[in-house]
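The next block holds one structure in the form of structure tokens; read it before the comments.
One chain of protein is taken out of this complex; the other chains stay put.
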Amino acid sequence: MTDAIVSRRHRREVNPLEYLKRPWMWLALLGCFVFLYFPIVTLVAFSFNSYKRAFVWKGFSLKWYEKAMSNASLHEAFINSMHVAAVSTVVSTALGAMLGLALYRYWFPWKGTYEGIIHLPIVIPEICMAVAMVTFFWAVGIDLSLTTVIVSHIAFTIPFVAVVIRARMAGFDVSLEEASRDLGASEWQTFWYVTFPYMIPGLVAGALMSFVLSLDDFVITFFTAGVGDNTFPVKIYSMLRFSVTPEVNAASTVLIVITLSLTLVAMIMQSRWTKGPKE
Amino acid sequence: MEDWRKNKLPFTIFMGPATFWLLVFFTIPVVVIWVYSFGERGPLGQTYLAFSFDNYLRAIEPIHLQILWKSIWIGGVSTLLCLIVGFPVALGIAFAPDRWKNPLLLVVVLPFFTNMLIRTFAWIVVLGTRGVVNSGLGWMHGALDGLLTLTGQPDLMGDFVPLELLYNNYTVVVGLVYVHLPFLILPLYATLEKLDRSYLEASLDLGAGQWRTFFSVLAPLAMPGIVTGCMLVFILSMGNFLVPDRLGGTDSLMIGNLIAQEFNKARDWPFGAALSFVVMYPVFIFFAINALRARRQERARAET
Partner (left out) sequence: MTDAKPIISIRNVTKNFGRVTAVDNVSIDVMPGEFFALLGPSGCGKTTLLRMLAGFETVSEGDIEIDGQPMLGVSPNKRPVNMVFQSYAVFPHMTVFDNVAYGLKVTGVPKNEITGQVEEALALVHLEDYGRRKPDQLSGGQRQRVALARALVKKPKVLLLDEPLSALDAKLREAMRLELVRLQHSVGITFVIVTHDQDEALSMADRAAVMDRGVVRQIAPPGELYEHPNSLFVADFIGKVNMMEAKVAGQSGGDLLVEVKGMGRLAVPYAGAATGDIGVAVRPEKTVLSAEKPGEGVIALKGKVSDVAYYGSESNIMLDTETGVQFISTVQNDARDSGLSVAIGDDLWISWAPGNTLVLAE
């Protein structure tokens, strides 16, 4: 009898710090994931609803997607979003990468304060930054247009890219550069042949993140765009205010799919490539 | 790490463009509205530069103060809920087997990259009068009704009245928690992940139970991550525009909405600027305190 009890208890014994194996942790995690995904899943599900009223399920249909695709202003908004995201990504990745590299490598007086200021665009509520940009443009006499949107997007994505690059460089083995110099390479050769290749995964991840943030942005874009210049999220906002039909769901789903796939790619790349050189 | 003076040219080339951009297109705009916050509104909506504190005084008038208080209150509740929901998740992921850590993080962070507008809209789909929750309740009501009819008790339950779940302060809190959860989980996870497990094992070894270990050892040592996460969520919740705009009721106006109003409808930019700064001053102060504390710690460590 003792043996049976002993073997049963063997199986139930759990390491004291393996929190993940305990039932309450399972529940908490599961609850959190349901909480995070249920609204999105519902929204996507209803985009396939054949009934006009968004909230009553009446059968599977793709007609809202057809409607969305043929909606000219939605189309234009989509193209605008892509354009804005593409341009701002290129610029902010270049600038942000250089900044991240410099912050990683150099010390300078007031560096701490500088870093604090650099992080402000991430931390300040979007409305404050939006308002600041609008005021600035008006004060300087620049008309609001897609260009002002692009400029603002670059401003708030540079810190993100810098952070990503910095994190990537933290795993860099400096002796690789020293070895390169020892073998006769110049500063620039070392950078191009040794440092830059290591940075590339970080650049890709940063660029993807910058693209997604730009594509997704609503508040800043809303304020800094000119009249009639619509981006995708702004267009969805106005569609929401008029009538809530599953067309909105369909358009939203399209945006979700694009941004989520890009984000997934960026994150998988980041985690896989971060592990590589360390071995 | 090199001193910048050793390599002035590369340093300038790398730091220059980004610094310029952020200076011109971030720092200067912030300075501009700071100046505007002391300005005056002209009769046709223009702004006159002045040196008055009128706007700030107006900002603390009772009507506006009430909105500020509400923003702080809602922000605070949201932060607390985020902490309660997010801490176990961060803990679970930080203590998960290594190969699960990144996938789990991915799952938690992925929704964050969906458009905030869409995520807010999703809650309308769930909580609306004809949304998922109410549809579900309606179905259950219908089923129960049918059951009662079978037992000869029709109409006992009356008609189904859908719950008005949307457009009130509670919805706003839910929406804010929903949108900001990753902002709490990520810094907290980073701190917990780096925590030396032997501190927890030592505590258990010395006789403390799990809860005691949590409060006496885990929480104090994780405090930097907790504070960072909470401050981030609080600031962002307090200043959020979209969630109260789409999910809130008529009395759910928060400071973000007020700022937007002043800029769009009322065209009172100086006042809007002042309001923005009322939100931003605490952020600056918090960061300054953090920076000072970090510098003081570094100096103390260098001395021992």
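For reference, chains read A and B in written order, and residue numbers begin at 1 within each chain.
Quick note on the criterion: contacts are C-beta pairs under 8 Å (C-beta built on N, C-alpha and C of every residue); 3 or more make two chains touch, one makes a residue touch a chain.
This structure is a prediction, so every number in the text was calculated from the model and none was measured.
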Residue among B:Met1, B:Val31, B:Leu65 or B:Ala202 that touches the chain left out of view: B:Ala202
Hidden partner chain, residues of chain B it touches: 196, 198-199, 201-209, 212, 216-217, 220-221, 301, 304
Residue ranges of chain A at the interface with the undisplayed chain: 6, 9-10, 12-17
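Definition applied: only the chains that are shown with their structure count from here on.
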Chain B - residues contacting chain A, complex: 1-4, 7, 10-11, 13-15, 17-19, 21-22, 25-30, 32-33, 36, 85-86, 88-89, 91-93, 95-97, 100, 102, 104, 106-111, 113-119, 121-126, 128, 130-132, 134-135, 178, 181, 197, 200-201, 204, 210, 232, 235-236, 238-242, 246, 256, 259-260, 263, 269, 272-273, 276, 279-280, 283, 287-288, 290-291, 294-295
Residue numbers on chain A that touch chain B, as the complex places them: 16-20, 24-25, 28-29, 31-33, 35-40, 42-43, 46, 53-57, 94-96, 98-99, 101-102, 104-108, 112-113, 116-121, 123-129, 131-136, 139, 151-152, 154-156, 158-159, 162, 187, 212-213, 215-216, 218-219, 223, 233, 236-237, 240, 244, 248-249, 252, 255-256, 259-260, 263-264, 267-268, 271
